[in-house]
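Missing here is one protein chain; the remaining ones are kept as they sit in the complex.
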Amino acid sequence: MRRYIVKRILLMLLLLLGMSFIVFASLYIAPGDPATMVAGPSATEADIEAVRASLGLDRPFLVQYLLYLKNLLTLNLGTSYTSRQPILDEILVRLPNTLNLACASMILAVLVGIPCGILTALKKDKLADNILTTSSLVGISIPNFLLGTLLMYVFSVKLGWLPTGGMTHYFWTATGFKQAILPAIALSTATIASFTRIGRSAMLDVLQSDYIRTAKSKGLKRKTIILGHALRNALIPLVTQFGTSFGGLLGGAIITEQVFVINGVGTYLITAINNRNYPVVQSTVLVIATIFILINLAVDILYCVIDPRISYE
Amino acid sequence: MDESNKHGNPVRAAFQKLLQNKLATVCFVVLILEILLVALAPFIAPYGYEEQDPAHALAPGFWAQWTAVTDPEDPEYNARDQYVPGHILGTDQYGRDTLSRLLYGGRISLMVGFVSTAMGLVAGVICGLLAGYYKRLDNPIMRVMDLLFTFPGILLAMLIIAMLGVNTFNAMLAISIWSIPSFARMVRGKVLQVKEEDYIMATRSLGAQDSRIIFVHILKNCLPVIIVIATMRMATSIISISTLSYLGMGVTPPMPEWGGMIAIGKQYLWDRPSLIFIPGIAVMITVICFNILGDKLRDILDPSLRD
Partner (left out) sequence: MKTWKKLVSLTAACALGLSLLAGCSGTTTPSGTTPGASAGTEGDAGEGKMFNIVLTAPFTGFDPLRTNDSASTYVNAQIYETLYRINPETGAYDPLLAVSEPEYSEDGLTVTIKLREGVTFQDGTPFNSEAVKYTFELIQDPDFGSARASIAGSIESMECPDENTIVFHLLYEDGVFQAKLAHTNSAIVSPTAQQNQDLMTQPCGTGPYSFVSSVSGSNVVLTRNDNYWGEAPAIKDVTMTIISDESTAVSRMETGEADFMPKISVEQLSRVENNAGLTVTTSEAAQIYYLGMRATSSVNPVMAEKDFRTALAMGIDKEGYVEYMMQGYAEVANSVIGPKIFGYAEEAENHNIAYDPEGAKAILDAHPGWADEEILFLVPSTPVYSRMGEYFQSSLTQAGFNNIEIETMDWSAWLTESKVDGRYDITLAAWSNVTRDGSELMEPNFHSVNGQQRVRLLPEDAALVDGYIDASKTTSNAEVRTENLLNCNAVLMDEAYVQPIYNSTNLFCYSNSYTGITLDAGGTFYILDFDYAG
């Protein structure tokens, strides 16, 4: 088990290394020049060259890349071209906002998706099942930026109940809740839909298994059967889905941040891509990928823990 | 669908079964209608998609004849809220006709969805074949597929576009990469299955012909499932291109695209929300139809794909 974790971590480092090189190289060959972006459109050629030299862009590609890697070892994620500040600091200011949104959405998805999944399994083929299943299909069909905009229109513009964006407090505070609820709903619909579907099929499989039939024949109450036994087994595929969904949530958060004007990592990344702010793009992608891989690793371990039947060599 | 029924056309049989489901039929018809409409855009659109009419900017659509105050004498009368005959669905901030842009935009959205799914299909099938056929390639290819499958796709797409530049073709490329793993996984599974079966046959017949037989055999088996996956990926691709256009990384203006139109509309959320609703509804209907169609097809063709 320990060897497995170590192997996975090594694999993760290798992946991150490869990704950093690809990102670095791809931005290097992309059209557009950070020095011109920083110097502005009214600059003379001499001004642009001066900025270029100060950013270290006149050094060869490999030198720049190796320097970047060396810095990574000391957790120095580099310096932003525009603000000249350590990127790690800038990310740390923004990361709580993104995680705030992602967590709020995940909690919402769990609270709504899993019960829906169980319900549709228990009421299979009845009206409730059809409605909920079709709703979940509709849920994955609406792009989250569209849903976010529509929610904003109804609740912020027309009704004025909720603010039109921004995020200044955590979602468990009163102000923070009002700020987070709309983006969380917009972001979580796809995850709710997938939890519902997977919960449904997992629950159905389990309910039809011999194990449960035995319990039923033993005369145990239906409620005990469901909550005690079936649920625990149905949780297993849901846990796997958790990891995949979190990736989707991180990706979706990037977009939702644009809609609701949230100062998070997604906005940071998009602005940096537009400005050819290479170091910011590299480091932000690296940070997001690391979080994402760590969550998946945690999920794999959790999976192992929940189901002792599974073992890894 | 059991493996023994390899004779006859599995696709046609599935199709007939599909039409028995009312919901699926409706979706199918809606999609065909949509494709027809946008294909005929140059002929049926009342205006060009870049024709500006600044005197009638931000005009509402035909519903304004009933919802707005039309009497000029009335103190509530607002000239900007009047329906402009000719612009059935209203206009945007430059006076460009929304209906025309919707039709032309649909061409882009659907075309990008189709092409990127097709590209993903081809690449995915090739990867799956290679992974299933050559044992040494199996592990590396499938690890990459796993990563692609679970990594936030939109991030990947944004990076590719940042690398290659913002234009429609690059957006198609970026989105197609996201579709590859689904096809690859499925094809690889089939290859592994079929390899087992026919190996015995293969030892008895001429060596060189095997690969061709296996390929043809595999693809014929895969076809129904490819259709299911392709349908679902169409839905995802359309969402992806509209998301990218919303972020400004998809189709460049003045070319309309539903996501881009929604981005513009957001600026006028207060003034003219129909600029968001109209392309928004178009996206939703299209994607829902593809998803429902794909869902029903999966039920018919291969329920084992549910997870």
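Letters A and B mark the chains as written, and numbering starts fresh at 1 in each.
Everything that follows uses one rule, which is that a residue touches a chain if its C-beta (ideal position, glycine included) is under 8 Å from a C-beta of that chain, and two chains touch if they have at least 3 such contacts.
Values in this document were obtained by computation on a predicted structure and should not be read as measured data.
Interface note for the absent chain: among A:Val23, A:Leu55 or A:Leu77, the touching residue is A:Leu55. Checked against the full complex, the one of A:Val93, A:Ile181, A:Leu204 or A:Leu231 touching the unshown chain is A:Val93. In the full complex, chain B touches the hidden chain at residues 50-52, 54-55, 58, 80, 93-94, 165-166, 248, 252-254, 266-271.
Listed by residue number, the positions of chain A touching the unshown chain are 31-33, 36-47, 50-51, 53-55, 82-85, 89-90, 92-97, 99-100, 103, 156-157, 164-170, 175, 258, 261, 263, 267-268, 271, 274-276, 298, 301-302, 305-306, 308.
Keep this in mind: only the chains that are shown with their structure count from here on.
Centroids of chain A and chain B (each the mean of its C-alpha atoms) stand 23 Å apart. Residues 15, 23, 26-27, 29-31, 134, 137-138, 140-143, 145-146, 149-150, 152-153, 157, 198, 201, 237, 243-244, 247-248, 250-252, 254-255, 258-259, 269-270, 273-274, 281, 285, 288-289, 292, 296 of chain A are the ones that touch chain B when the two sit in their complex. Looking at the complex, you find that chain B touches chain A at residues 147, 149-155, 158-160, 162-165, 235, 239, 242-243, 246-249, 259, 262, 265-266, 269-270, 273, 276-277, 280, 283-284, 287-288, 291-292, 295, 306-307.
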